[in-house]
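Note sheet for the following structure.
The block that comes next holds chain A.
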Amino acid sequence: MAEKIILIPGRSSKQGTSLNQGKLKDEYIAVTSTLEMNQDDMDRLKLVDGDEVRLINDVGETIVRCLGKKPEDLPHGTAFIPYGPPSSQLMASDTAGSGMPLSKHMEVEIEKISA
Partner candidate 1 sequence: MALKLKLHTQPDVPLEVDCISPDRLQSLSNSEISKQTIFHGNRQVNLGDFFDCIGDFDNEIIIEGDCSNIKHIGTAMSFGQITIEGDVGTHTGAVMSGGEINIEGSGADWLGAEMLGGRITVKGDAGHMVGSAYRGSAQGMQGGEIIVHGNVRNEMGHAMRRGLIAVGGNADDFAGVNMLAGTIIVLGDMGIRTGAGMKRGSIICQNIIDILPTFSRSCDYQPSFLRQYYKYLKSMGLTINDSFLDGPFERWCGDSVELNRGEILLYAGK
Partner candidate 2 sequence: MASSMRIINGRVYDPTNNIDGEVKEICIKDGKIVESVADDATVIDAKGMVIMPGAVDIHCHIAGPKVNAARKLQPEDHRHDVHESTPFTRSGTGGTVPSTFTTGYRYATLGYTTAMEAAVTPIGARHTLEEFHDTPVIDKGFYVLLANNIFLQNLLRENRLEEFDQAVAWWVSSTKAYTVKLVNPGGDEPWKGKKNSNVADIDEKTDEELSPRQIIEAFIKSVHKQGFPHPPHIHCNNLGHSGNYITTLETMKTAGDMRAHLAHIQFHSYGGELGKNPTSKAAEIIEYINNHPNITCDVGQVMFGKATIMTADAPLAYVLKGHSKGKWVNADTECESGCGIVPFSYQEHIYMHTLQWAIGLELFLMSEDPWRVLLSTDHPNGGSFMSYPKLIKLLMDKSFRHEEMKRVNQKALDSCSLRDLEREYSLYEIAIITRAGPAKVLGLPNKGHLGVGADADITIYDEMEDKEMMFNAPRYVIKSGNSIIENHEFKNDFTGKLLHIVPEYDKKIEEIVQPFFESYYSIEFSNYAVDDSYLHDHEIIPTGQA
């Protein structure tokens, strides 16, 4: 079952340290494919840590693994992901005369990939 969430891509220190090893290395790829979610949202969607989910919007789609966060730390209906190739797949290219594509607060649909 698909549900809409607001995706917040951002920096994390893990993403920062892993990119020094190389962007083609496993750790960077793993870090940038981890979606932090509100635990309540995960429970409702029947997701547990490490489950693969598909994120979809008008631009494209990507598959990432989810990781629960305390509900008070991440507002209901939002999810965080470190910048990287997966978040790019969902980023629209229009910059509204600014040069900056909308890279935070992207509305995406999330669905569990059945094993």
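One rule holds in what follows: contacts are C-beta pairs under 8 Å (C-beta built on N, C-alpha and C of every residue); 3 or more make two chains touch, one makes a residue touch a chain; residues count from 1.
Regarding selection, all candidates are chains of the complex that A comes from, given by their letters.
Note that the coordinates shown come from a computational prediction; the quantities given were computed from them, not determined experimentally.
Touch between chain A and the candidates 1 or 2 in this complex is found for 1 only.
Contact residues of chain A toward candidate 1 in the complex are 96-97.
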